[in-house]
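A protein chain is absent from this complex, but the other protein chains hold their places.
On to subunit A.
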Amino acid sequence: MFPQLSGAHLRQSLTQALNFCLVLTTAFMFWKGLSVVTDSPSPIVVVLSGSMEPAFQRGDILFLWNREARVKVGDIVVYNVKGRDIPIVHRVVRNHVSSKNQLLLTKGDNNAMDDVDLYAYKQYYLDREKEVIGAVKGYVPWVGYVTILLSENLWAKYALLAGMGFLAMVQRE
């Protein structure tokens, strides 16, 4: 089962490890490259909550674009409130634009109230430059559900790691 530390086997294992690293770094490059092109720290997001139903369900994948200096009312934006890690995907329902900045109010389609309660204390509007990380331009359903399973279900994470480990040991190419 375990590779012998001699000659060809060692080279084979090292090549395998190198290929694995290459795959990882290529994926990372792709991700960062997309970040640069879209000007967003997180250009692809997975929908985590049901607050935009029926448009978005949990597990849908959204493609963001952050190069618009001003977003419009009706756009769907992803934003991070200061002090909270989870990005929120909601629609812009109000918009106050000046030459210096843009203030937005957002609301989830499936929520009765707008997002003022989700913002920081005494904050009534979002700042487009500071808190919005992108506007949703494209959509693919369901594909992201795997990541939700992995992050919320510890059992699934271990199963995946075990499966990958098993495959790595059984495979020989």
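List of remarks:
The rule we apply is simple: contacts are C-beta pairs under 8 Å (C-beta built on N, C-alpha and C of every residue); 3 or more make two chains touch, one makes a residue touch a chain; residues count from 1.
By definition in this document, contacts and distances are computed from a predicted model.
Its UniProt record calls the unshown chain "Signal peptidase subunit 3", which is the correct pick from "Calcium load-activated calcium channel", "Proteasome subunit", "Mediator of RNA polymerase II transcription subunit 12" or "Signal peptidase subunit 3".
Hidden from this view is one chain, which touches subunit A at 54-55, 72-76, 91, 93-100, 103, 109, 113-114, 116-117, 124-125, 136-141, 170.
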